[in-house]
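Here the complex is missing a single protein chain, while all its other protein chains stay put.
Per-chain residue numbering starts at 1, and chain names A, B and C are given in the order in which the chains are listed.
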Amino acid sequence: MLEIVTNAHEYAARWLGVGKVASYIPSLANVEPNQLAVAITDKEGITYSAGDDDNLFTMQSVAKVLLLATALREVGFETVFRHVGMESTGDPFNSIIRLETMEIHKPQNPMINAGAIAVTSCIRGKSAQKRFEFLLEYARELLGNPQLTLDEDTFISEMKSGDRNRALGYMLRSTGVICSNVEQDLEVYFKACSILANCKEISFLGAVLAYGGVSPRTGKQLIDPTHVKYICAIMSTCGLYDASGEFALRVGIPAKSGVGGGILGVVPGKMGIGVFSPALDVHGNSVCGINAMEYLSNKLSLSVFSSVN
Amino acid sequence: MLEIVTNAHEYAARWLGVGKVASYIPSLANVEPNQLAVAITDKEGITYSAGDDDNLFTMQSVAKVLLLATALREVGFETVFRHVGMESTGDPFNSIIRLETMEIHKPQNPMINAGAIAVTSCIRGKSAQKRFEFLLEYARELLGNPQLTLDEDTFISEMKSGDRNRALGYMLRSTGVICSNVEQDLEVYFKACSILANCKEISFLGAVLAYGGVSPRTGKQLIDPTHVKYICAIMSTCGLYDASGEFALRVGIPAKSGVGGGILGVVPGKMGIGVFSPALDVHGNSVCGINAMEYLSNKLSLSVFSSVN
Amino acid sequence: MLEIVTNAHEYAARWLGVGKVASYIPSLANVEPNQLAVAITDKEGITYSAGDDDNLFTMQSVAKVLLLATALREVGFETVFRHVGMESTGDPFNSIIRLETMEIHKPQNPMINAGAIAVTSCIRGKSAQKRFEFLLEYARELLGNPQLTLDEDTFISEMKSGDRNRALGYMLRSTGVICSNVEQDLEVYFKACSILANCKEISFLGAVLAYGGVSPRTGKQLIDPTHVKYICAIMSTCGLYDASGEFALRVGIPAKSGVGGGILGVVPGKMGIGVFSPALDVHGNSVCGINAMEYLSNKLSLSVFSSVN
Partner (left out) sequence: MLEIVTNAHEYAARWLGVGKVASYIPSLANVEPNQLAVAITDKEGITYSAGDDDNLFTMQSVAKVLLLATALREVGFETVFRHVGMESTGDPFNSIIRLETMEIHKPQNPMINAGAIAVTSCIRGKSAQKRFEFLLEYARELLGNPQLTLDEDTFISEMKSGDRNRALGYMLRSTGVICSNVEQDLEVYFKACSILANCKEISFLGAVLAYGGVSPRTGKQLIDPTHVKYICAIMSTCGLYDASGEFALRVGIPAKSGVGGGILGVVPGKMGIGVFSPALDVHGNSVCGINAMEYLSNKLSLSVFSSVN
């Protein structure tokens, strides 16, 4: 297993130099682009990794999976999906159009920004701080790191430059999809996006999802198995922004990417995958990360659409 | 296996009476709504079926899978996807909007009407008749029925009432996505939609896709295995119109539905599924059909997103 | 002249009982719907009025004319139209779609909410309070009432329920169309909308615009004549929400309506018109108000598209 991880890293490294790091906030723009790390966590909870596997990055949109898992646990399937849909959209991740055009104004799915904000509004608590702490505690279990924390600089920058998400939030409230305090929702949302992790922790989260919500290390049921199925289905159809369809064809693994350069992959019944490389393609997905995942998918026949199982 | 198929039929029959048959052409509007049939074809090519399993129905949008398979075989992956995208869309199946709004005007995917018409334009030949015969011959192999034919009445009605598809076709030609004869493309497309099949034949097509393109009866490679993976991925993200996401959550099986009431299901490595019941929900999917597939998915753990494999 | 005003009132009164008052905030929802007032101010500055001509109402969108006039005076044509376009749109007044879809993200025109907010951002000052006072002072001149003030209740309600406008504001800032403080812009905007006036004052504003920006009472040049031409042109193409075209056909007078029930009319070279009746049609325009203006237009051949001049 270590060999295949090492080979995937080597293969993906060919794309180092391609793509650009996210530039909308300084803490992302200043990241060293030539980082690359690949990790797999298997049935026994053993993690194999290669490259810059201790390097931390902000989870960004990968945290949408955490937000969804937390909201599902707290308020359940019915309530969550009263605030957000299950369908993918051909629109960019930050699009506001359908919040106006759809007869039912709820955002299309939990993986676009508007949907993640609606999901965030389901995570309740006395203050934004309490709500985030609740999420963080759960995230620490799910990523297998009790020290997990956020990058304060990133959070502050996101809050400052978050006008588009602010517009999404107020639009949601204007149509009654959410009735919470938008600024507080954004605080929780941006804090979640600012959580720091390395690729090994991401692969551990993938393994929890791959094994029906059970921690492969402790055997503890961390996520309801039905929720796991839902989360994987949504990652599969909407996880890589408006390149989710192409990724399904080329790779065929339920996954979620973030503009921090991380990609979380879930191979049901088999393994969790975490890759990290901050240079992004035009869709906002890690260039090396996608190639590493494609390599693993092909070498190990991991596509859920493949007949070899 | 016969027992589970029978149980699925029995379970799904509870929804008989719910939904409405398609009404836009007489040959669909006059169909008896209370038909229901379920079939599975397994690794050995044995088909188990229950209910109205000999009843014929027009394939309608299920034929989009045939069109895609035929085009991929004839002109290959590169050419097909120069005419059509791979991403799902939040829009209705017959939407024309994105043909104008997208910078690249090609339709989003091969499962929406505009995409299927673009795919059809890749199936070449001296005349519409020749082009359709080419497709029909292949379809006979894929569905395992050398007598497969079309319903002439349905075809004629579709041609007469096909103004929306005509608009899509001319829109595609106006932006250079296709440069073929639109009326001929529509003839091939509507003829493909008018092909008559029963649920056992649909399940056989599913089995061919489930086993990497190999006929489980003859062992003959009918579809390139790479194309199979692509077709299944596209069915998974776009196969049930704008309810594809919900179906992925509830059922998790790559599938394609048609307004004739049929649904094709593919469980990679495991089986092909064909269900038929003409009463449709608001999205245009068979009400009983979806419930039959959900039953099978839950009882046999067929979801590709499930950890139990 | 008094006779024609009285007749217009009598004619328009036939529509009392038709339409509904705006209901999104209490101070509008609780308004007595059966009020009706008509006023004309002529070349000499004499105002003829009939009906509830002393009744006050909040200017609402009629204030968009004040905002535009103030911004043009303060920063000039070039700067204002760097923030906002000149074209009408087929969209509802509060639509957010084009702020995303247009290549140039500036709002289409100053008469839709997004455009009025962008215009407001051009009215500068140390605080929202100062900025509004600046506008109010000018408004007092333009409406010929040194006591002009706002309705505090309406302002507070608008701020509370203003999430859609908040979304528009943050959307504008996220694309760099504005770089001001959104909450302050909204304060100025909502205060302007909450200004109380009666129909006679509105007709006086109309007269100022009808006579090239010169007060017909004092002879003072209040608005630059070029700005007057621009304001009237914009009112003509975008003044009655998405019924501006129909109003141009039926009435042909540059006008601006508000959901408070007021309509400002400008007949270039001839007169200013102010009408008020709070029951609105589906487009948000005063039912009796439109009929009063149509009566005046027909009786006095006021349409700018009429050959009789």
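A few remarks follow.
As a working rule, a contact is a pair of C-beta atoms (placed from the backbone, for glycine too) under 8 Å apart; a residue touches a chain by one contact, two chains touch by 3 or more.
Note that the structure is predicted; figures quoted are calculated from it, not measured.
When the full complex is examined, the chain removed from view is found to touch B, C. Residue in contact with the omitted chain (choice from C:T70, C:S244, C:S257 or C:S277): C:S244. Across the entire complex, the residue among C:F93, C:F132, C:Y230 or C:Y295 in touch with the chain not shown is C:Y230.
Subunit B residues in contact with the hidden partner, per the touch definition given at the top, are 95-97, 99-101, 163-164, 166-171, 173-174, 182. For subunit C, the list of residues touching the undisplayed chain reads 85-91, 98, 108-109, 210-212, 225, 228-230, 232-234, 236-238, 242-246, 248-249, 252, 254, 268-270, 303-309.
The rule we apply is simple: only the chains that are shown with their structure count from here on.
The centroid of the Cα atoms in subunit A and the matching centroid in subunit B are 32 Å apart.
Centres computed as Cα averages put subunit B at a distance of 55 Å from subunit C. Per-chain Cα centroids separate subunit A from subunit C by 47 Å. Multi-chain contact residues of subunit A (touching two or more other chains) are absent.
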